Structures are given as C-alpha cells and as structure tokens.
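Here the complex is missing a single protein chain, while all its other protein chains stay put.
Should a chain be cited, it is by its letter among A and B, assigned in written order, with residues numbered from 1 in that chain.
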Amino acid sequence: MFKAKIDLTVLKECIESLTAIVDEGKFRLTESGLKLRAVDPANVAMVSFELQRDAFDLFQFAVKESGSEADTDADTEAEAESESKDEIEIGMDFVKFLGILGIGGRDEVELELDEQAQKLFTRMGSLAYTISLLDPSSLRKEPKVPELEFPVQVIIETEMFRRTIRAAEKVGDHIVLGVDGEVFYMETEGEMDKLRLGLKKDQLIQLTPGTVHSLYSLDFISAMSKGMSHVENITLNLGKDYPLRLDFEVAEGKGKVSYLLAPRIENE
Amino acid sequence: MFKAKIDLTVLKECIESLTAIVDEGKFRLTESGLKLRAVDPANVAMVSFELQRDAFDLFQFAVKESGSEADTDADTEAEAESESKDEIEIGMDFVKFLGILGIGGRDEVELELDEQAQKLFTRMGSLAYTISLLDPSSLRKEPKVPELEFPVQVIIETEMFRRTIRAAEKVGDHIVLGVDGEVFYMETEGEMDKLRLGLKKDQLIQLTPGTVHSLYSLDFISAMSKGMSHVENITLNLGKDYPLRLDFEVAEGKGKVSYLLAPRIENE
Partner (left out) sequence: MFKAKIDLTVLKECIESLTAIVDEGKFRLTESGLKLRAVDPANVAMVSFELQRDAFDLFQFAVKESGSEADTDADTEAEAESESKDEIEIGMDFVKFLGILGIGGRDEVELELDEQAQKLFTRMGSLAYTISLLDPSSLRKEPKVPELEFPVQVIIETEMFRRTIRAAEKVGDHIVLGVDGEVFYMETEGEMDKLRLGLKKDQLIQLTPGTVHSLYSLDFISAMSKGMSHVENITLNLGKDYPLRLDFEVAEGKGKVSYLLAPRIENE
C-alpha cells in the first residue's frame, strides 16, 4: 500500500532530474521514502535518486503481508524478494509522467498505488489520472554504484555551469572539467574555436585546490544540465581522467540526486 | 453597400471562433448585423455565428435596389435572391484574414465592401489591405441546424475546460462528456492511461443534474477549444449519445457562437 501527497513543483523537479538521464525506470518505495538508481541506455551515465518521506505532505506505506489469502497464488519470486526487503518496486515512464504533471498548475498532487492492477492513481485538484505502470521485470536491472574517491570537489552556481554548457555546445562535442591550483575550469575545443571558463576560488562557493582534469562527452553533460533547472548550486566531484559525480539537492534538501558520468579518453 | 468600424480585438476574437471549425465561409450581411453558419469539411462539426450591428462602432448597410440602371444587365438569379432577402453574401478566407488582422496592433479596423469588384477594403491605422473575396457560389451551402433538445446544461469556466482538453490530448483520441447526478465529468481513456475531470455543482457556474454522457472526437473538441481563448465561460448542452452544443458569447455579449458536434458511437 502506498498513498502520498506532495507539492507538485517538488515532484516535477524530482522527475525532471531523472528524465535528464533515463526515460523510464523503477522506483523502490520503502518505509523511509523513494529511491531509484538507473543507467542511461548507452551505459555512460548513471543517476542515483533519493527522496525522504518527510518531503511528502502525506506518506503512507505498507508492504502486504506474505501469505495473505488473496495473494497466495499470485506470489512470484520477485514479489517474495521484494517483500523480504520491505519494499515495493514500481516501473514508470518518467517522460509521460512529467508531461502529465506539466498540466497541473500549482496544486498539490495525490498519489495512490493500486498494486494489484499495477496502476498509479494521480490526482491534481479536480483532474484524476490513472497511469498504467511498467512491469519492473521488463526494465533494466538497477546498476551497482562503483566505489570512487574524488580528490577534488567544486561547488558552483548552477546558472554559471548551465550557461557555460550552452556556450560550449556551440563550439565542440567534448568538454574538459578540471582544477588547476585554485582555479576551476571548463574547456571545449572545436575544429575552429576554443571556449574556456575559468573561475577562481572566490568566484566559487567551494573549491579543493589541486591539479586534475578529465574529458567528458558534452551530450551527456548537456542532458544533465537540463535536470537541475530549479537548483541553486551543484557539487562537482572530479579526478584525473576519472568519472564525474555531480550532486545536488531537491525538495529543499529532503531529496538528493547524483549523476555519475564516465570520462572519455583524451587524444593528445 | 457595407461600411463599418469595429474594435480590432473584437473582430479577431470573432474570426478566431470561426477558424476553429472552417478555413473559409460566407458571411451574410444584413441590416441587423453579420451571420454565418458553416460545417467543417468532414461534416462532423458546425459553427453558427452572429454579430449584432451594435457590436460595431459604425455600421452602414444598404442593399442596392433591384433594377437600378447600372446593375440591370449584371443581375443574376443569385443576386435577385440575395436582394429579396435584403442581404449581401461575402465569401472569405478566414485564416488569411486572421493573419492580416494579427499585424494590426491595437487599433480600430475600418471595413468597406466593394461589391462590384468583390473586394473588402480593410484599414488599420495607416495600413490598408484590399482583400479579394471568394465567390460565394464556390463555397459550400449553408447547413441547416438540426432540431435538438438537450436535457442537460453545464456552464463551466473556459480555462478549466481548455486545460482538461490539453491534458486529454496526452492520453487518448476520444473524450466522454457527461453528467452523473450533480457531477459534470470529462473522461479520456488511452491504451495505458485514463484521465478524468470531475466537477461538482459548486465548482461550476451552473449544472442541470441528470444522467447523460456522450463520446466525442477529441480532435474536434480540441479545435473548438482554440476558438474561445478570450471567453470566460462556456455553456455545454449535453444528452445521452447525443450531439454536443457548445455556446459562448463574443463582443461583450453582442455576438454569439455555437459549435455543434456529432457524437461518436461508443464501443463497449
């Protein structure tokens, strides 16, 4: 059983952070909130998402008891496993869900899960949607998060980051993110032109001095930058020829999003 | 002879209500104002339009006298008929006319008909357009309005109606409009999802309680919803598996628009 109420703007912000990486995926509902971990179809980018139950105005959750009469026959291995974890998995088309939420004005959203029918009942004011869920077993398995250690951390205003990405798209296909001493930089080279953003420590919210840089596909960074349009600051975790982990908070700190992106091999 | 002045916004609102159903059509000009009745090319939707002469800031109208010297030879049967009715028919490309009016800022529009040359002279400030009219005999005949009796009438805020239509377009191809007791509802079912708007009597401006519902093509309802963008309230006249008549006022009550839409057979 899952029943919840949440601010529409907060829910949109959350789903938007997912659609930056994946079109569909499975939420894990537990007593403590909502979780998701998914990789993009090309296996280059990963999103880890977590929303605490206190981000909701109402949050009711209960896993149906194993062996209850109504469900005995239907119990599959997957369900058994899910129960043992005290969680419910629901598969969703996030792109469609975001489109539906986009109609809803500024209301609160009520969500109610019909596990038997695999439907999510979504109410916004006088509008009620019944959304068919996707079969979780038809969706890709949840990826493992690799163990990573990042020597350098940069906290930057989201708007500055996004503007630079938009500028970089006019120049090239890849982008270097790096730290050189006390300067954070983003650099793109096209066939003809070169773009460089350089920010000193005092132009950033935080910077670990160091000497690292890695090259990334601009397509993915650009997609990520669309998942954080309502976020004030983002944290970039960097290394030398190393993955990028980009963290930010949603739902006024009651939700966390992490994007992980594999580096490209630099041709020098 | 026809010569008139009218507020540009009012005229745009009127023409926009027509282009929701037809691209072209014929106005009947009479002593008392402007009228039009036309069906869409697929014969599924009809628009009836009426604009009183007092919606105009200036309205001069006169049918040329039969048998006057200048016209004797040119008198055709059609003209004779038109005269006998004390009216002038003019054929127009409404889509083009709306585009032209869209350039005009916030001025007043002056209209002047040149019957001989079949041109409509349109002046907005310093800009003057001379528009060639369409030959009325080349346009479809004016349809007859079927006699209908509607057991149920609902008056609803236009914005609520339009928002629901936009939401429904994301879900399915058809929409049910119905009244169940004291609730008015709109319902769309797609392959995967279902959308329902339910409004109680106190969320509506008016409602006749009853039990009726009919299914309509969403394409046509959606087109209609684009013809009423400046209107505050609309009246829905409903029956059981029956046509929909959607009425609203334009020109501050000095004009009336009615859309009539045939129902679809529901597969159950």
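Basically, a residue touches a chain if its C-beta (ideal position, glycine included) is under 8 Å from a C-beta of that chain, and two chains touch if they have at least 3 such contacts.
All values derive from a computational prediction rather than experimental measurement.
*Asks:* So one chain is hidden, and I want to know which residue out of A:31, A:114, A:193 or A:232 touches that hidden chain in the complete assembly.
*Replies:* Going through A:31, A:114, A:193 or A:232 one by one, A:193 is the residue touching the chain not shown.
*Asks:* Have a look at B:43, B:130, B:211 or B:229 and name the one touching the chain we're not showing.
*Replies:* B:130
*Asks:* Which candidate, A:30, A:52, A:158 or A:203, sits in contact with the chain we can't see?
*Replies:* Considering all chains, including the one not shown, the answer is A:203.
*Asks:* What residue numbers in chain A mark contact with the hidden partner chain?
*Replies:* Residue positions of chain A that touch the missing chain: 160, 163-164, 166-167, 170-171, 192-199, 203.
*Asks:* Please identify, in ascending order, the residues of chain B that touch the omitted chain?
*Replies:* 96, 99-100, 103, 105, 126-132
One rule holds in what follows: only the chains that are shown with their structure count from here on.
*Asks:* Mind checking the centre-to-centre distance between chain A and chain B? Centres are C-alpha means, answer in whole Å.
*Replies:* 47
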